[in-house]
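Removed from the display is one protein chain of the complex; every other protein chain stays in position.
Our next item is subunit A:
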Amino acid sequence: MKIKITAAILLSMLFTVSCTDLDEQLYDQVEDGNFGNTTKEIDALVGGGYSSLRGFSDAISNNFPTCEYVFFLNEVVSDEATIPTRGTNWYDGGQYQDAQKHTWKADNRMILSAWRYNYTGIAKINAIIYQINKSSLTEKAKEPIFAELKALRAYYYYNLLDLFGNVPIVTNFEDTDLPTNSTRKQVYDFVEKELTDAIPYLNPNVVYSKLTRNVAYAILARLYLNSEAFIGVARWQDCIDTCQKITGYSLTPDFFANFVTENQGSSEIIFAIPYDSKAGTVGNYMNSMSCHYNQKLAISPVGNYPWSANGMCAQPGVYSSFADTDKRKKCMLEGDQINLATGSVIMMDNGEPLTYTENLTSLEDAKENEGVRLAKYEMKAGEQWERDHDFVLIRYSEILMMQAECFVRLGSPDLAKPFLQQVTARAGEEMPTTIDLAFIDQELLKEFTFEGRRRTDNIRFGTFFEPWWSKGTTEKYRAIFPIPSTVLTTNKNLKQNPGY
């Protein structure tokens, strides 16, 4: 009987010590309510807004929306770059062929990536604003932080205005109602107002990679430059006036100093996305997406260079449009690629030499070696898969070119000359006696090759709608992209852009 009693006591003890608490206990993460109370924590939150610029990769968009792919959408639909199908490779459901032919549909995953890149950034910034708003900071202390975050958000909205036009405007993290479209004009006005409101609070100095007053002016200048294309109202003078408020930058004597591995010291870079292999930043692999698999032997004698995918290249005609004297021509690889170990031409797996040609057999069936390749950013032996060069978004030469273009458009080409002079001189080129829009257009191509902005220029100059290599005439509605089909299925409040 004693045993039974002992056993019974033991059993009942099990009951009394047991726990019925179902609250989740966090160990390696923190609930949002418990964060944002110290300066360090605030810095770590705001930092998240900037890190969103690098984009992300996930299973939904198989074109990883790390930033360079998003910006590359602007290149592959332009007159500058293309992603041809090479045998089986790079067909991928025809999405790149569609981009080249201007026959893209709403289910194109490159377009989805661009949408998600920008809205993920926006949602993150909204969440950060919400988080900081809950913190113990005084309202006065919050003001400059909010101004910086809102200006950064306006940059994302500027991209959406350019790419998609009629997009929903969402600014409140707590609002989870499914939004409706705003008109392109409303988005335009929103971007202008957000930037203008933020400018007084923004840092007036040159601070690398942060959204300073200069960066806000540069985005605003882009907005005015494209105002006619966006909303049908030309604002060339506003663009010039805004550009003139940007101070503290100068062109680097060497064009390629902006694209070396450690390019963060450049006096010309106004806004950039920092990358660092030691910081584990993911993305920025454009060189690898372009070069042939065996290009590594031209970079390191033992092939110590990350994997390459043999994809994107320049459209036929782009390379030859550069004068041989133009120093910027080196941003592309053409001709025989030399094996550093043997000193002879690298051989491809099929036994043919690796010689990049400007012309391609066709968009649908290009050979492995066809197309000149992107080599604007430095490629170094021993480079890690995580790259070290920062991705340049806005350079001072763009500010110069914007003013030059506006003066030409306002009928004063002579006033454009001092600005153009700086850009062409550095490239080792002569400036023509008469400056016209055609020259400006060509100069923009050469100065900003593969920098993720060519489509916008093509649309502003109207060339976007003309036929070019492997593309016929483009209808006007394609000046903006369709809203991605999966976004429309999940949010029935949204209307598709006209024409799609």
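The definition used in the following text is that a contact is a pair of C-beta atoms (placed from the backbone, for glycine too) under 8 Å apart; a residue touches a chain by one contact, two chains touch by 3 or more; residues count from 1.
The rule is simple: contacts and distances are computed from a predicted model.
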{"item": "Missing subunit (named according to UniProt) among the choices \"Transport permease protein\", \"TonB-dependent receptor\", \"Phosphonate C-P lyase system protein PhnG\" or \"Fe(3+)-dicitrate ABC transporter substrate-binding protein FecB\"", "value": "\"TonB-dependent receptor\""}
{"item": "Listed residues A:T120, A:N133, A:Q186 or A:Q496, member touching the removed chain", "value": "A:T120"}
{"item": "Residue of A:G335, A:G382, A:G428 or A:P498 in touch with the missing chain, whole complex considered", "value": "A:G382"}
{"item": "Of A:S135, A:Q186, A:T261 or A:S277, the one touching the omitted chain in the full complex", "value": "A:S277"}
{"item": "Touching residues (missing chain, whole complex) on subunit A", "value": "1, 3-5, 7-8, 10-12, 14-15, 18-33, 35, 41, 43-45, 47-48, 50-52, 58-63, 85, 87-93, 95, 107, 109, 115-116, 119-120, 122-124, 127-128, 131, 168, 170, 173, 175-179, 207-210, 264, 274, 276-282, 293-294, 296-297, 302-308, 348-352, 382, 384-386, 486-487, 489-492, 494"}
